[in-house]
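With one protein chain held back, the other chains of the complex are shown just where they sit.
All chains are identified by letter, namely A and B, in their written order; residue positions are counted from 1 within each chain.
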Amino acid sequence: MTPELLVVKDLSTTFDTPAGPLAAVGNVSFDLNQNETLGIVGESGSGKTVLSRTVMGLQPRTNVTVTGSVLLNGFEVVGASDVEKQKIWGLQVAMIFQDPMTSLNPVMRIGKQIDEILRVRLGMDRSAAKARAIELLELVGIPSPAERYSDFPGQLSGGMRQRVVIATALAGSPQLLLADEPTTGLDVTIQAQILNLLDEIKERMKMSVVLVTHDLGVVATRTSRLIVMYAGRIVEMGSTREVFANHRMPYTRALLDGSPKVSNPSHTRLLAIPGRPPNLLNLPPGCSFAPRCSFATDRCRQERPELQPASAPGHSFACWNPLPTSRGATS
Amino acid sequence: MLIGIVFVITVGAFYLIHLLPGDPAVIILGTGDSPVNKARLYKQLGLNKPILEQYFIWMKNIVHGNLGTSFISETPVWTTIKGAIPIDLELMVISQILAFATAIPLAMRSAKKPDGPLDRVLSAGSFTLLSIPAFIAIVLLVLFIAIDLGVPHTGPSSYVSLGSDWIGNLESLALPSFVLAVGSFVVYYRILRSDLIATLQEEFITMARSKGISQRRIMWRHALRPSSVALLGTAGVNIGGLLAGGFIVQYLLDIPGLGYTLISAIGYSDYLVVQGIVLVVAVGVILINFGFDFIINLVDPRISRE
Partner (left out) sequence: MSSSYFVNELVEESTTQVTPERKKKLGILFWICVSWLLLNLLGAILANVLPLQNPLFQNYSVINAGPSLHHLFGTDDLGRDIFSRIVYGSRVSIEVSLGSLLIGFGIGAPLGMLAAYRRGKFDSLLTTFMYTFLAFPAIIATIAVLSFWTPRSLLKIIIVVGIASIPLVYRVIRTATMNIATKDYVIAAKVQGATDWRIMVKELLPNVLPIGVSFLLIGIATVITLEGSLAFLGLSVNPPTPSWGNMINESRTILQQNPWLAIFPSLALCLFLLCLNFIGDRLRSHFEVTEGNL
């Protein structure tokens, strides 16, 4: 069996704020294999962005404490120095960010931003790097790539810019791509294009992808496995199909209910989850979702549930009062 | 646009003398006032002709490089000025190189670790230095280092020209360049530091970091450029101001640059020299601003597109 690409164990990220310690990510564990796509979903403040950055090692340097382990191809990210992390950044793991407007250096030509990693890290000479950059521009679907090479980011539209960001991330041929809300800042019409592009590239370059988003529609067809996060912890995880069809945690149900489905009859009301996301500085004891959960029991409010396995392999959830499965088992 | 500004300035420089109370001829002649001189001057400048014509006569002279001949020193104004310009240029070049060479790396260090020990020391230090005007600095420096100063300047100046002895030249310009450099450094450092800190918070820096680019490269190749606009703008104004604005430093330390010449001319009521310097400085400032606008555009093309 091929070793896993990414092994995350008990990862916690705590921020040291003026108002006290803030546990943005608590005890997250998961694996990722080669060629797999993992989706991480949650609302704003669920910790998904902090998680992805911590996995990469890009969390802020000051006032942050990270515990646990992140093994990327056997390399331990947690506790590694910047110099050590720089070795894997770009070449084994890369990241694309939410806002293409701000992810690119506005005063540097896009070609230069794409081939920088080739020249500086891989020692390619100028013309070879430029040629490869143009190839990459073509790969991400930018028309007339040779001319666009010398453009500035400001000359491109949002969708094009995000393609450039993707090209930049791919330049070093990383095995793992972390995509943090890659389409949230884009027009709806462009979103599908970019996601399709990611699918294509993933296939072609045999990359594993971690797709972080709040949009369930995005992960439905494009991920093989799914993690649902709430208040910094994993509340459900498993294969995407299983989680969609047989979710046990009420929060997952609430998320699903809240997203529009084409199959719904028209004028179906979207159910909003009552209440607000919890204050991470002041988490209530017990399950963090209990205050907003219509199935909450006293145990839920007092004792925090740990992840327990469900019937299907690889599927686990954290709930004392889970939803009944369609197969009849109750826990 | 450039031409327009130069034009307005020539008009201003020309008209200035007619704005001041008193007969222009008397002002220009100053102590060389005599009926003969006065008649000559009237003829030369056409002072009894309508003012528009006077302007054209004046402009024609200027274009031919004739800024008039001082009635005080009996030498052509342009000759006097021409000798002073290279000195100013040298002062500017040395002081600015010093200022930039220290401000840029130090601002980078501070931006990397805001509120760290280096940052605090530099902030407090530059703040204090900002509050000490150049003339006070020199007076106090002299007081505590006891260089000979303040004696009426009847002896030869301490400045040594580049051509004759380059070591002596650098020696004589060391203190004034240093004082000017410190003044510039203080301003540049604060501006660059603040802009760098802002830029480093941008997402594209994180993106660059995620490519495994070293911190050093990120600072110099990614962060510096977008943060330079305010710095370059200020440098342009600063350097323009140095053209003759370093006059205090020059005057106190005996360096015969444009500033020094200006002060002497004022002391002798040598109007033509003053006028000539005003004109030269104006043109120089325009050229410098123009140059810097060009540089800024190279560094950050967004400015022109907006």
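Quick note on the criterion: contacts are C-beta pairs under 8 Å (C-beta built on N, C-alpha and C of every residue); 3 or more make two chains touch, one makes a residue touch a chain.
The model shown is predicted, which means the values in this text are computed figures rather than measured ones.
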Options B:Gln215, B:Thr234 or B:Asn297, residue touching the unrepresented chain: B:Gln215
Full-complex contact with the absent chain, from A:Leu5, A:Leu22, A:Ile142 or A:Ala254: A:Leu22
Which residue of B:Ala107, B:Ile191 or B:Val285 touches the chain not shown here: B:Val285
Interface with the unshown chain - residue positions in subunit B: 1, 4-5, 8-9, 16, 20-21, 27, 112, 127-128, 130-136, 139-140, 142-143, 149-151, 200-203, 205-206, 209, 215, 218, 240-241, 243-245, 247-248, 251-252, 262-263, 266-267, 269, 271, 274, 277-278, 281-282, 285-286, 289
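One rule holds for everything that comes next: only the chains that are shown with their structure count from here on.
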Centroid distance [mean C-alpha coordinates] between subunit B and subunit A, Å: 55
Subunit B - residues contacting subunit A, complex: 202-204, 206-215, 217, 221-222, 225-226, 299-302, 305
Subunit A residues touching subunit B - in the complex, by the definition given at the top: 56, 58, 82, 85-91, 94-95, 97, 99, 102-108, 116-117, 120-121, 152, 154, 165, 168-169, 171-172
